[in-house]
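Excluded from the complex is one protein chain; the other protein chains are retained at their positions.
Entry: chain A
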Amino acid sequence: MSSAKNININLKIWRQKNAKAKGSMETYKLDNVSTASSFLEMLDQLNEQLINDKKEPVAFDHDCREGICGMCSLYINGRAHGPDTGTTTCQLHMRKFNDGDTIFIEPWRSKAFPVVKDLVVDRSAFDRIQQAGGFVSVNTSGNTIDANATPIPKQDADKAFEAAACIGCGACVATCKNGSAMLFVGAKVSQYALLPQGKVEASQRVLNMVRQMDEEGFGNCTNTGACEVECPKGISLENIARMNREFLKASIK
């Protein structure tokens, strides 16, 4: 903490009154920002300043503020979740910035993620993809088998766990030059496809989830690999390849 200091920054933030309004980038000046504060605390500080000035505060998504809920977003200086890799915006700290910096803050840009207000986007497209097949059907009428009763190779369990680490924040879509959601869908398909419980419905799952993904208006994957770099949870491109395999298997069945 001893190295913390205060910096003055300029902010360029996307402001949009509501889903239908035409938005624009607005410039704000914010002084005395502690480098020990998190990026979201900096936005809180800005909002206090705006409220004191009787102006509309900036709307942005946040919840757990410890990098596991997937709620925070923000395209910061041209990168999803800011300059760090392997972190969410709430894990980004102002020590990454210098006095006098101008910081661009924009919402996720995707046809499938329409802006609700300012920096808040509607990510329910991900929910609908999950609902299309991202589950296993289990009879829960009192005789469910303990999950550990089914032996699973350690390697598969680890890979499924890595895929399941996806928090559905949408950084992959935001950073992809094509606005493709394939890293998200690849992770969600993989986390089930790797496990015996998920194999039962594997074919229908991948076909339905991919169909829903296409219907939502996400772009096509061209394997640039940007999603893997920007993903706060380090979801690997291997999951997209696995989805491609699963889809081919299911298609020719």
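Everything below uses one rule, namely that a residue touches a chain if its C-beta (ideal position, glycine included) is under 8 Å from a C-beta of that chain, and two chains touch if they have at least 3 such contacts; residues count from 1.
Basically, contacts and distances are computed from a predicted model.
Chemist: Mind telling me which option in "Succinate dehydrogenase", "C-deglycosylation enzyme beta subunit", "Sugar ABC transporter permease" or "Iron-sulfur cluster-binding protein" is what UniProt lists for the chain we can't see?
Modeler: "Succinate dehydrogenase"
Chemist: Out of A:79, A:123, A:205 or A:233, which touches the unshown chain?
Modeler: A:79
Chemist: Since one chain isn't shown, list which residues of chain A touch it in the complete complex.
Modeler: Contacting residues on chain A, toward the hidden partner: 12, 14, 25, 75, 77-79, 83, 104, 106, 109-112, 175, 177-180, 182, 207, 210-211, 213-214, 217-226, 229-230, 237-238, 240-245, 247-248, 250-253.
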